[in-house]
Structures are given as structure tokens and as C-alpha cells.
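Excerpt of the complex: some chains, original placement.
By written order: A and B. Residues from 1 in each chain.
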Amino acid sequence: MWGCVTDFFTYETTKSVVVKSWSVGIINRIVQGFIIAYFVGWVFIHEKAYQVIDTGIESSVMTKVKGFGYHHGRVMDVADYVYPPQGAGVFCIITKLIITENQYQGRCAETIRKFNCSTDKDCQKHFDSILTNGAVTGTCLQDSGMCEIDGWCPAEDDDVQVAPMLDVENFTIFIKNSIRFPLFNVTRGNFPSTMTAAEIKRCTYHPEDRPFCPIFRVSDILNYTGQTVQSLAEKGGEIGINIQWKCNLDLNIKHCVPHYSFTRLDAPFEKNAISKGYNFRFAKYFKTENGTEFRTLHKAYAIRFDVMVTGNAGKFDTIPTLINLVAAFTSIGLGTVLCDIILLNFLKGADQYKAKKFEEVSDAQIEASLTQSPGSQLSLKPGIKSSYDSGAISLTTSDQAM
Amino acid sequence: MWGCVTDFFTYETTKSVVVKSWSVGIINRIVQGFIIAYFVGWVFIHEKAYQVIDTGIESSVMTKVKGFGYHHGRVMDVADYVYPPQGAGVFCIITKLIITENQYQGRCAETIRKFNCSTDKDCQKHFDSILTNGAVTGTCLQDSGMCEIDGWCPAEDDDVQVAPMLDVENFTIFIKNSIRFPLFNVTRGNFPSTMTAAEIKRCTYHPEDRPFCPIFRVSDILNYTGQTVQSLAEKGGEIGINIQWKCNLDLNIKHCVPHYSFTRLDAPFEKNAISKGYNFRFAKYFKTENGTEFRTLHKAYAIRFDVMVTGNAGKFDTIPTLINLVAAFTSIGLGTVLCDIILLNFLKGADQYKAKKFEEVSDAQIEASLTQSPGSQLSLKPGIKSSYDSGAISLTTSDQAM
């Protein structure tokens, strides 16, 4: 029993060969130096491996657009051109409207060129088309030379030229973004609480001069993405406003600030022949005195803004620090692999080094010693102790085999 | 000083025992072969451990529905049945409307069965109910046998049979999805830029034949999820359109393409007795000539489509490649653990192998040599060099202890 305990509290360490050779010694230390430099410089300082990272950022975005412009000879204000109105992270600013007023349910001529006709037959082949403005009745209206449809009449004709509302470039967007890192229970807002109401009202975002001002001019945003107001207002488009939070919570919390960047989101489709820009249709509904519903159809070309919030936060924690320290210590030993290859193959006296490093024992020896006196003291002659090869590290084995 | 430098530039390598035994040798190589195969086959080829991965995909979705259908004897087009209209990634197609026209603020009879009454007392117990269509006044209206409410009148009666708009199955959904991997600054669209306008207009998505066509028929989508138009149009439901981007940026960028899949999102509630389907209420507001506001209340049953974009991109990078190569090299050495257990316990001549592998040194010996002549040459007899046990690897230690 006591022997068992004695045997348990032993310590086993590898027997090592210390090679006092300048060439391998220097290579060994250089390799170890590289490994240490990698861990200190890259893993610990650059990648901050001593931190635990929270990537599950919770974010809430509120936006508010200000400004007004002239369109169709009328003043459009926020309630007219922002859709949806509730100030979400994704919203559109309508820059051009094609308005079809006073549509009633009924029958009228199609306006899309493709559906012209000379006889009813021309129309009947379009019976199951869904590209019309309403259900094709199968009648060809002779006075217009177009097929008759059943639906909201008169049908929309979106092939008209309307000047877009270029005033959009003077509009400003106020973005209120609050984030939370649930792991550390840290909440932050996108502008410092020291900013006074007056400061916020006056300022406009500028990447260098006023990087924390939460008010953005539309023309500035378009400039940062390399777009012009003219092209976007005419055809519509999608702009991404990316708010990036990279927080090192080991530093003062006031260094945890947002960084803004801007991209045109529909850029991959610029080369496409179809579906450039961004537009959608909506209707306003009215009732006549006698209760008949009618509507005004709007085809809206709009600039859509997507506020996207990304980020992560890191804070010192013992667990990742320990894990990476262990990894570092283990890795320092890896220089041995390279040095062994050099020592045992390319150095003068490689065979002598092999003889020192490897001791050989073979089945034959074991059998021999067992037949002599099983359990007796092992008496291998020192002469056969040395092996010239390990098979794993030595590169040229076969010709050197005994 | 020079001695210090000399001592520093030394190289320390472990002293090894090479066992020339077929049984352990073969096991050793097989284990190493498995480890190499695991790293080459799984870690490097399958898991692509040589790549750095960007999971922070930025995505922008634009949708456009086309088609029209008959409902309540009227033609409904996009502006009527798509909500919200702005073509976002989440949108509803209204398939059934229960319309309550011309509601004015006032007092009228409740329509919900639960609030029937014979005396005012029956109603007064419902004073704080929020399940009514308006505030209970406490009066029982004798002609209808229902409690009187204060609110929009007449109250909605949603217990009516309305035929849903089954034409929805012919509608098409056009999805424009542009993504960006910020780490690599790669942007992609969900259809190739070589597709002409004519091709896009004509095509319909098919998993095998036209996997990159961005136009989806509603009936196809419902089929892929195993749903029928009838059930969904009647009760409403939620359909997920998942766009998955798995990009290997070491290959040509044109292989970075989307993969579509479809699921019914409210599937977990199919067994529930309550809240099947999907519906919501909205109102259109009107004014009479004399300025009184009235409204038309709509209870809309709709199919909601959620376009969800997921994905990641990988690209060769030296850092993860190095880390995993190091891990691979380290792991090859781990075969030793298994082989040592076999060698030192189960093999014929295990004791002899132990004698070769372990050298023993004990406190007693050290003490003895220290008392003889401290600092002198160590002269341990070779006979006591061998230990039969390491404690860590040998499984049956106690009975073999010296």
C-alpha cells in the first residue's frame, strides 16, 4: 500500500541531450525567438488573446430626417417623403414620384406598349399574363389600339419624365444608436453625453473634424460612397451606413466610440442591364361623397438608407490568458522539430548526434534477455545501444540503416 | 561572460528510445497515419483550416412582387396587397381581407359573442376587459342582446366567411440581394451581371435548371415548403426564404453564388390550438365633407415572406495555416501516448522496455552522493538506473514496484 503511494508521488521528466554546438544552438534560439515574438507581438498585443470577446452586440437605431424640397410644384416635407415614417434603421427618402391620380375600379385601356393590338385575338393571348396593370378582358379597344383591362383605371403610365427632387442633398439625417454588450453589461450611445443640445443641433458629421456628430448631410453621405445626387435621385438606390463598434473595455470606457463608414449597397448590380436603382409603388385611398373608393397610385423612386450596426468588445479574462500562455509555452518547444532535422541530417557529425539522441532496443534483444533469466537485470551491451535512425525525423534513412 | 553566451547558444533535444518492434512499430505508424489523414482530410481539405473566415456578412435585400388577383369582386394589385410597400426583405402578401366599412366614433353593440347580455349587470362585469372592440359602457342593448361599447362603430365582426384570393399562387417575387464581406471587401449580387434584361424577365427560379434566376413563383415557394396555397391563403402564414452564401474566395469569384432554401417559419405552432396562421389589422382613414373622420377597418390574412441572408467567406491566410500546421505537427506526437501504454503494459517484455525507457533517481541516492563529496562527479551504479514505472502511463503499477 505504502509502495503504491510512493510510486504515485514520483515525477517523470524527459531525459535530454544538450548539444553544445554553435550552429544548432543559434538556429534553436532564433526559432524560439520567432515563436516568442509571434506570441507576444501578434497573439497577445495585436490579437489581444488575453481578452474574452463579446460579439453578440445588441443594437437599437432611431433615425430622423430633416429638410423639405419641391416636387411637382409642391413642398414635400418629412411626413411626405420618408417611408416608413417611424424612424427605423432602414428608411427611404422618396426623391421622385410618378403619380396616377383618381384611379377607380373599372375597365380601361392598358398603357404598357407590349399590349397593343388590332384585333381581340391579339389580346386573348395575354389572358394569363401578370405583367399587365389588371386582368386582360380580351377586348381590343380600337380608339387607343390597346387591350382592355379590368382593374384600377386609368392604368398607370410610368413612361413619363418627372424632374426628381434634388433638394434631397440638403436634407440631414440624425442617427441615434444605442448599443449593449450583454456579456459585460456595457451600454453606449453614438454621441457623448457631454455634447450639449446646441452642439448637436449645429454640427454636421465629418470623418476627421467631427467624427462623433450624429447628424449627417445626405450629400456628404453620397460623396463618401462616390455617388452623385442626380443619378440616385433619378433612379433610386441603396446606401449602407455602417456603424462599427470595436471596444477594448480594458481601457477607459470613453474610448469605446463608433466609427462610421458608407457604401452603395446595390453596387454589384451597376453593370446589370435590368433593375438599376430602387423604386416601389404605394397608394393613397380616398372616398367620394357617395362612398366609392378611389386611390392615387404612386410609383416612388427613393434612396434607401440601411443603418447597419456591427461590433465587438473585449475585456481581460484569466481563462483565455491562461489558455494562450499554455499554447505559447507548448509552441516554444516546437522549434525542436526543425532543429532536430538539421542536427540529425545536415550537420557534420550527424551520425554521432543520432547515436547520442537515440537508444535502440529491438524485439530480438528483449527476447534474448527474457530467455536468459526472466525478470533479471537487463544487461544490454553498450555497443548496441545506439541507433542511427528514428524514422520520423531523419530524412535519409535506408542507406544508413545498420 | 563568454561562458554565459556559450551556455545560451546550446540546443536541447529529448533523448529517445527507438523500439525496433514490429507490433508497436506498426501500431505507431497506423496511429500517426490516422492523425495525418485527419489533419489533411478533415482539418485542411474539408474544414479549410488554411483560410481566414469572414462571418460578418453585410446584406441588403430588395423585393418586388408582380401579379394581380380578384378579391371581394375587385382587382387587387401590388399597391393593394403588398405590405409594407417599400420592397424590404420582410413583406406580406395579403390574401384575405375582412373589411368593416365606414366606422365612426360612437356607441354601438359589441359583436363578440362572449359579450352578450340580458341586463346591464352582465355588461358591468366586463368594465376592465381589453378583449372588446371598445370601452364597455355598462349598458345592455336589448334589441341585439349585446353589451354597448364606446369606440369605432359599427364594431368589426370577423366571424364571416370570405373567399381568399387564390390568384396569389401566380404572383412572382423578384429578389435583389447584394452582399458584402467587409474583411475581403468583396461584393456580390444574387444574379450574374451577364444575365440580360430579357433573360431575367422571362425566367422563373428552379433549383436545378435555373438556380440563379431571381424571380420566384409563389406557388413554387409554397411547394418547396410542402404547403398548399389554399391553407395559407385562408389562414395566413410565414414563409422563410433563406439565401445562403458560402464563398471560397481562393477559387474564381464567379463560384461565389447564392443558394436558396425555403421553410415554413411558423411550423412549430402547427400543433397548437391557438394562433394558427398570420393576420393583422389596419385602417384607411377618410373624412366626410364636414370634416368628421371615419375609417375602413381591415383584418388582413397574409402570407409573410422573410428573406434571410446568411453566409461566410474564406480566403487563404498565412496565420491560420501556420497555426494549424503547428497543431498538426504537435498532434502527430500524440500517438506516443497510446503506443506507450501498449508498449509498457501489454507487450511481451514490457518490463524490459520500461527499464530502457525510464531511468530512476531518488532522494536517497541524491542525499548519498551529496554526503560523499558535494559537487563531485555523480557515480550512480548502472544497476539502479532502471525504473519499472512512470506512474503516468503504466496501468498496473503497485505490484511491480520495487
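Everything below uses one rule, namely that contacts are C-beta pairs under 8 Å (C-beta built on N, C-alpha and C of every residue); 3 or more make two chains touch, one makes a residue touch a chain.
On a predicted model such as this, the values are computed, not experimentally measured, just so you know.
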Exercise for the section: Going from the 2 copies shown, figure out how many the entire complex holds in this file. Expected result: 3
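Note that only the chains that are shown with their structure count from here on.
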Practice task
Take the average of all CA coordinates in subunit A, do the same for subunit B, and state the distance between these two points in whole angstrom.
Solution key: 15
Handout entry: Sites on subunit B touched by subunit A in the complex
Key = 6, 8-22, 56, 58, 60, 62, 64, 66-68, 70, 74-75, 77-80, 84-88, 101-102, 170-172, 174, 176, 178, 180, 182, 187-189, 191, 193, 195-197, 200-201, 284, 286, 289, 296, 319, 326, 329-330, 348-349, 351-353, 355-356, 358-359, 383, 386, 389-392, 397-398, 401
Practice task
Note which residues of subunit A are touching subunit B in the complex, please.
Solution key: 3-4, 6-8, 10, 12, 14-22, 24-29, 42, 83-84, 90, 92, 105, 128, 130-135, 150-152, 238, 240, 242, 263, 265-269, 271-275, 278, 280-283, 285-287, 289, 291, 293, 295, 297-298, 302, 304, 306, 308, 310, 330-331, 334, 336-337, 339-340, 343, 356-367, 369-370, 375, 377-378, 380, 387, 389-391
